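Shown here: the complex without one of its protein chains, the others still in place.
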Amino acid sequence: MDVLYFAWVRERIGIPKERVDSSAATVMDLVNELRAREDRYAAAFEDVSALRVAIDQELADFDAPLDGVREVAFFPPMTGG
Amino acid sequence: MDVLYFAWVRERIGIPKERVDSSAATVMDLVNELRAREDRYAAAFEDVSALRVAIDQELADFDAPLDGVREVAFFPPMTGG
Amino acid sequence: MRIAVQTAPFDLGDEAARFASAQSHSGAVVTFTGVVRDVSGGLQAMEIEHYPGMTERALTDIAQQAMDRWSLEDALVIHRHGTLTVGEQIMMVATAARHRKDAFEAAEFLMDYLKSRAPFWKREVTGDGEAWVAARDEDEDALKRW
Partner (left out) sequence: MRIAVQTAPFDLGDEAARFASAQSHSGAVVTFTGVVRDVSGGLQAMEIEHYPGMTERALTDIAQQAMDRWSLEDALVIHRHGTLTVGEQIMMVATAARHRKDAFEAAEFLMDYLKSRAPFWKREVTGDGEAWVAARDEDEDALKRW
């Protein structure tokens, strides 16, 4: 699936988007896989309560299943308007 | 004092403004004096709960005193905006 | 703070743009515009009578109350009188504040007071004749929240 990062999550990880081959069952499983990769991921995902996630461009929860998902995005709380 | 009429009060009485010499102590006393004049006044002031009054261009109550007042206006509830 | 009582049409776009660009500290600008609408069909004109002198005083007083009560940088009230046709703009208010909550609340306050406390009276002209618009209980009730 495609994994996207925005705002300071993008800055900490250093890339806006990457292809991730994962068999993670839920968003939180994916977060744990990413955390284990490198320090920059561990830093970005240090506190998931400070993050939001979207699955296929809809806001979702961290316990949401990833079955059949094409795109997951991680970002801080939004500050539009 | 000057007495002004607006909207349907003006239409019923037939004039927008007149000079009234009155020793009425309150607005309600003035209303009763006007009612006694002619049918058109009695018709306009038939139900004062349907009317509003301004004294010297400020909204007031019907029991307000008229001592020193230069201008009294009668009109229906306002419908601006 | 600007209060205008006039027969001439105004341009919502021009007024809104000018008002917003005059603010140097405000992140939030709210405008409300009232337009003549033909609710029951057959409206030929809307005639608006007012009380010269008192109108300006009442609008200034209402706008000053809004400035005192909310953290506003500025407020604008324009209200027309005379004869208007369907689609014409009757009036507008605008508020500018640092935060949107102040700008929204103050604009609603201005509208609620202007509806029931500023001396304007509307008359609808249709093919069947003319009729004064009756005040609505809900407009009077709207004042109670402030």
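The chains carry the letters A, B and C, assigned in the order they are written, with residues numbered from 1 in each.
Here is the rule we use: contacts are C-beta pairs under 8 Å (C-beta built on N, C-alpha and C of every residue); 3 or more make two chains touch, one makes a residue touch a chain.
Note that the structure is a prediction, hence the values are computed from the model and not measured.
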>> So there's a chain missing from this view; which of the remaining chains does it actually touch?
In response: A, C
> From the list C:20, C:45, C:67 or C:125, which touches the chain that is not on show?
Replying inline: C:20
> Which positions on subunit A touch the chain that was left off?
Replying inline: 4, 6-8, 54, 57-59, 73, 75-81
> Mind pulling the subunit C residues that touch the left-out chain?
Replying inline: 11-18, 20-21, 23-37, 39, 87, 89, 98, 100-101, 103-104, 107-108, 111, 142
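Keep this in mind: only the chains that are shown with their structure count from here on.
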> What whole-number Å value describes the gap between the mean CA coordinates of subunit B and subunit C?
Replying inline: 26
> Per the centroid of Cα atoms for each chain, what is the distance between subunit A and subunit B, given in Å?
Replying inline: 72
> Just curious, how far off is subunit C from subunit A if you go by their C-alpha centres, in Å?
Replying inline: 48
> What parts of subunit C, by residue number, touch at least two of the other chains?
Replying inline: none
> Among the residues of subunit B, which are close enough to touch at least two other chains?
Replying inline: none
